[in-house]
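Missing here is one protein chain; the remaining ones are kept as they sit in the complex.
And then chain A:
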Amino acid sequence: MATAFSATLPLHGSSQENRLLLPPTRLPPPSSFLGSTRSLPIRRLNHAHAARRSPVVAVQEIVKEKKPTNSLLITKEEGLVLYEDMILGRSFEDMCAQMYYRGKMFGFVHLYNGQEAVSTGFIKLLTKSDSVVSTYRDHVHALSKGVSARAVMSELFGKVTGCCRGQGGSMHMFSKEHNMLGGFAFIGEGIPVATGAAFTSKYKREVLKQDCDDVTVAFFGDGTCNNGQFYECLNMAALYKLPIIFVVENNLWAIGMSHLRSTSDPEIWKKGPAFGMPGVHVDGMDVLKVREVAKEAVTRARRGEGPTLVECETYRFRGHSLADPDELRDAAEKAKYAARDPITALKKYLIENKLANEGELKTIEKKIDDLVEEAVEFADASPQPGRSQLLENVFADPKGFGIGPDGRYRCEDPKFTEGTAQV
């Protein structure tokens, strides 16, 4: 079953057979708005069945054709940045597991081991003002986006120094500074929020006349692709040509539900063209392939050409959450994907192509180990939230708690700041 997904389809083909399943549309002038009937483009759906039978071409080879002088996909600096980010993700998640079993964090904790290539591949291309929206498996997305390991670890411990003051937890990693828009517990819930962030970007450009080319990347899983919110947002994103990239982290399993058992057509990338956007499938265990696809998708979005749906074939090495016994997955399947560990693959690539040596990589690993240890110490030493924090962020304007029987706003009651007021 998994082998069916190992075919990669490049985003840009140099030959006719590698033509992408994208309906050609005429681009309206930048000031007109697609939602209006006045400039409704005539779409000729490209029933390119030919593309399905085209020869499979790996992204690396295509890129080699485009850049004959440089056969490498990354520079040394970029390679080290990617490596460090993936090592950070892996170490952090391993430490989370340890801390969970030691009773330092509670509840539902969903670890990202094995999927680092997707997060690193996409998020390391973004700027600080670009937005990322994730699901409950969001620790590594937050780390890649720039939220400090300390803040994430403290949040997991439920301490006041956490990125959300301890109020969010594992499944709600938010950071206004780094434009990490969460962290959502229900699947599919974040996709409309991501669509809204992309809408703001378009609004800033077209209504407020600001120089804004921020893109939004929405991460979600294979299970979400059977959810209505996903389809509603694909429609709106394509309709309004929003600068958003929908990234499906297809790890084949939704807790215990195999993707093939729950989906009538398991090839998720095909759902993009149905809505008028390119659908791309990429090997999500290879950070360089993901990065190449991501570059194209992000550039497309920044140019105002609209959304892209990217399906990353990936795998989670651990269970769905730390409470999942993970009994349903076949050991052979797990072994096969473990052999395709993205970190090992990148390490091999860097060393073979003489971009880095063992020593440099070991230094990075040590640095990250220290960083994660320090984050745990910091989180341990941080205080728990006090009672006064209980009522504090319910409303942005605390007058929303209303007027009490004594005529004063409840938030003016001294007990309110103590957290003991009856609201």
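Here is the rule we use: a contact is a pair of C-beta atoms (placed from the backbone, for glycine too) under 8 Å apart; a residue touches a chain by one contact, two chains touch by 3 or more; residues count from 1.
Here is the rule we use: contacts and distances are computed from a predicted model.
According to its UniProt record, the chain left out of view corresponds to "pyruvate dehydrogenase (acetyl-transferring)" among "Dynein light chain roadblock", "PAR6B protein", "pyruvate dehydrogenase (acetyl-transferring)" or "Histidine-containing phosphotransfer protein". The hidden chain makes contact, of the residues A:G79, A:G183 or A:P342, with A:G183. The residue from A:A197, A:C312 or A:L350 that touches the chain not shown here is A:A197. When the missing chain is restored to the complex, the residue among A:E78, A:E206 or A:E267 that touches it is A:E206. Taking the whole complex into account, chain A touches the unshown chain at residues 33, 35-37, 131, 133, 162-169, 172, 174-176, 181-186, 189, 191-204, 206-208, 228-229, 232-233, 235-236, 239, 392-397, 399-407, 409-410.
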